[in-house]
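Presenting subunit A:
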Amino acid sequence: MQALIEIERLNLFYGSFHALKNISMDIPEKAITAFIGPSGCGKSTLLRSLNRMNDMIPGTSTHGSIKIAGADIYGKDIDVEALRKNVGMVFQQPNPFPKSIYDNVAYGPRLHGITSRHKLDEIVESSLRGAALWNEVKDHLKRSALSLSGGQQQRLCIARALAVEPDVLLMDEATSALDPISTLKIEELAQELKAKYTIVMVTHNMHQAARVSNQTVFFLNGEVVEYAETEKLFSNPQDQRTEDYISGRFG
Partner candidate 1 sequence: MNRLKNRIFTITVWTVALCVILFVFALLLLILERGFPSLTWDFLFGLPSEIEEGGGIGPALFNSFYMLFLSMVIAVPLGIAAGIYLAEFAPDNAWIAMVRICVEGLASVPSIIFGLFGIALFVEMFQLGLTILGGAASLAFLNLPVITRVTEEAIRAVPREWRHASFALGATHLQTIRRVLLPASMSAIITGLSLASGRAFGESAVIILTAGVTTSGVMWDFNLLSPGETLAVHLWYVQSEAIVPDAQQISQKSAAVLLFIVLAFNVVFRIPAWVRDFRIRKAA
Partner candidate 2 sequence: MKKWIKSLGIVTMAVAFAAAGVSEAGAASSLSGKIVVNGSSALLPLTLQAASEFKKLNPKVKISASAAGSVTGPQSVRKGIADIGACDWDASTDVPGFKKFEGQVANPVAVIPFAAVVNKNVKVESLTNKQLADIFSGKITNWKDVGGSDADIVVVNRAFGSGTRVNFQMKALNGTEFMSKGDNYKEVKSSGDMKTAVDTTPNAIGYLDLVYVTGSIKALKINDVAPTEENVINGKYKVWGYGYYMTKGEPTGATKAFIEYVQSAKFQNGSLKKLKFIPLSAMKK
């Protein structure tokens, strides 16, 4: 498979704290890559580097390079907004805006200059269909997004991310706040989405990584311990620490 994201010797500091240490890896396109590891291991930090959301934390400095589709996203002429439009993100807590369902999905396209009602209607419908939410909400698009259940809200957030037609979808523990049934729905959704999108997910839940992903990366203390095909990593880990972690000895 073709690598879409190439990370080379990435080091990241929060102030003096060395959060990511010399990370290099290639992430293939149209597949699901899962980042696992105990809390504070750097997996979310790396994820947030991919759309430069770390820029918003003062005192962060990044060294090394991340290329997406060949473009160095920490390069000089990078348009961060365009980057984030192409690299969508879904957060741990469902975070719909306090607006209607429709306006939530239409938010992104409007940002990027689409004003035609007709066009927006189309995008809203296709995005909600893409996030498997259309059938549940099509009759009350004007309702407040906050009236949806947690699982629905999270799918709405996915729809919102899809509406700007990204290439990459980052999921930051997107199911950790949800009940098992909602989690299952999101996992199924991810499986469908990988036909079109490159998905990178951070998860606390090893079983989820095992169920859903194609590749898995195990992080510990800001370093990549092991990166392998998911099946291989879980059945035959090469590193003792990986084995300890997946067999539940720590974390």
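By definition in this document, a residue touches a chain if its C-beta (ideal position, glycine included) is under 8 Å from a C-beta of that chain, and two chains touch if they have at least 3 such contacts; residues count from 1.
These made the cut because all candidates are chains of the complex that A comes from, given by their letters.
It should be emphasised that the depicted structure is a prediction, and the values quoted were computed from it without experimental measurement.
Subunit A shares a touch in this complex with candidate 1, selected from 1 or 2.
Those residues of subunit A whose C-beta lies close enough to touch candidate 1 in the complex are 51, 53, 56, 58, 81-86, 88-89, 91, 93, 95-99, 107-108, 110-112, 140, 143-144, 146-147, 157, 160-161, 164.
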